[in-house]
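A single protein chain has been omitted from the complex, and every remaining protein chain is retained in its original position.
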Amino acid sequence: MSTSSSSQAPGGLRNAVKRKSTADKKQQSQNATPLSTRSAGAGGSSSTMMKLFTDEAQGLRVDPLVVLFLAVGFIFSVIILHVFAKITGKFT
Amino acid sequence: MAGFRLLDLVKFFLPILPEIEYPFEKISFDERIVYTVSCAVIFLFGQLPIYGLKKNAQFYIEDPFYNFRSIFSMQQGTLLEFGLLPVLTSGFIWQIAVGLRLINVNLGNRLDRELFQTGQKLTSFILAIIYTVIFIYVGYFDNVIKGYNPIEIGGNIPWGSYFLIGLQLCSWSWIITLLVEIFDKGYGFGSGSLCFLILESATNFIADLVGVEIYPLVNSNKFETYGASLNLIKNFKIFSPKETAFQIYHAFTRIQFPNLTQFYISLFSILVVIGLQNFRIEVPIRSTKMRGMNNIYPIKLLYCGALPLLFAYTIIANLKIFNYLFNFALSPYFPTLTFKLYGSRKVLNSTIISFAFSIIEAFAVIILSSWFANKWSFISGSSPRDISKQFKDQGISISGKRDVSITKEFNRIIPVASVSGAFIIAVVAVIGEFFGGLGKGVSVIVGVASAFGILEEFMIEYQQAGGSQFTNALSGFQ
Partner (left out) sequence: MADGIEKLTEVPVEFFKDGSAFVKKCSKPDQKEYFKIIKAVGIGFIMMGIVGYAVKLIHIPIRYLIV
């Protein structure tokens, strides 16, 4: 970053230096804690995109296929429940 | 903040929360298509009716949430009763809270980032439970539970049915959250929640117009087709103009099923959003490494896409759900105080109070989305600072500007763009709502505007992958 500014800032050199240093400090503190996972370099929500889970966290590791099969299994269990209720309902 | 942070609470749940594995290597383009499609199909299968309810339960439930169902793909009486609301709510809460530094998280730290992510998932799971409890406590399903008559005094409370219904709703909500995670982890395209929203709004758009299902009308023995135009065509009688005129009027005003007014509002909203999507400021850029490499960097008017609108409606939907609870919980104590804020379909916009509330709601939507757009343009991963950093890394600079002032230049443009974009889109949405869009207009706005973002990602991936076997196979047929 170039530190010399070509034009004289209003308020004299000393003020300009001071202002610059506080601005730098502010920027540093902002850089220290990123405001989103994407600016921390880990992917995440962009301006038009809402992303929640982009990091790998600890936890119960599962393969995505397992989740898909789980979902299908769940659907089938609900269907079976329905069918079962219908059949028993017919007989009683 | 003396040593205690909200994130530390999440730690206790770390070992028991499921976590999708990160792909070992980059997923190929074709695999991503397969994952996207299968997730989408599974999502759509959530329209199964809940076990334990009567037939065609969706028409007999007193529905306080009719005007934002289509936005969050909440489908009445099905497993998708809450749709994407838990995921979206938790995502917005956490990301806003961190972005505005309301909670103490250092996202530069890997462990914090992981906890932050698990926190979003945990919140989504817990919200699903909370909504379920609220719905069951208030007696939302009471009318339609099989073998239970709520009016009958002394009838025993159907705890078993309550438990089964709650279990189904919660589990499906959790599965949806995991499906969203599959998308977000890079197995699918774009963001999971937005992909599902697009799919849902497109499906609804078609179903509302030409849906062929035939359902019974409530409180009568007549039947009507679900699709608005199909119903009109079916009932068209050329030889009796009076009857035809009535049918046309009916097609625009029927309330139990989608009507043509909603269709035209949706169509109008789509046209406006597509137009707005291409409003942009072109910032001339040049390469600092190579001379004569000039290009433009477009900054869109809809810088935040449809997220501001989605955020506004997420807030309003949550307020309405909690209002629904308080209305019920407080009504024995303050019978005069708790007037019905949100009436059922029958008293739709018929009273002054509901009119006043729809005006307040309209203003709330506009203000919330403008506020969100302003904040989001700084806290999302594509803030002016992030872009200028990206420029610096790639050796790009704005023509006629020094390196230092890139951030300043973007700071001048981006917030104005995102706020005005969000404002205009919110006004369009609110106008649609005002004419009786019942959330359909909002839903297609969110769908179309998000589709552009996902399409962009898709095209970039496609070009990087250099085509795919799918498209090669398809082009072979032609």
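Residue numbering begins at 1 within each chain, and the chains themselves are lettered A and B in the order written.
Definition applied: contacts are C-beta pairs under 8 Å (C-beta built on N, C-alpha and C of every residue); 3 or more make two chains touch, one makes a residue touch a chain.
Treat the numbers as computed from the prediction; the structure is a model and nothing was measured.
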Problem set entry | Touch with the omitted chain, as defined above, among B:L7, B:I198 or B:V446 | B:I198
Problem set entry | Full-complex contact with the absent chain, from B:L9, B:L111, B:L167 or B:L271 | B:L271
Exercise. Which is it among B:L9, B:I157, B:V212 or B:I359 that touches the chain not included here?
Worked result: B:V212
Problem set entry | Residues in chain A touching the chain absent from view | 79, 82-83, 86
Seminar exercise, completed: Hidden partner sits against chain B at residues 40-41, 44-45, 47-49, 55, 198-200, 202-207, 211-213, 270-271, 274-275, 277-282, 301, 370, 413, 416-417, 419-420, 423-424, 447-448, 451-452, 455
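We take it that only the chains that are shown with their structure count from here on.
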For this session: Just give me the whole-number Å value for how far the CA centre of chain A lies from that of chain B.
Result: 17
For this session: Using the touch rule from the top, collect the residues of chain B that touch chain A in their complex.
Result: 14-22, 35, 38-39, 42, 45-46, 48-51, 79, 87-88, 90-92, 95, 98-99, 101, 105-108, 113-118, 120-121, 124, 146, 168, 171-172, 175, 178-182, 184-187, 190-194, 302-307, 310, 376-383, 385-386, 402-404, 418, 449-450, 452-454, 457
Seminar exercise, completed: Given the complex, residues on chain A that touch chain B span 1-2, 30, 32-40, 42-64, 67-68, 70-72, 74-75, 78-79, 81-82, 85
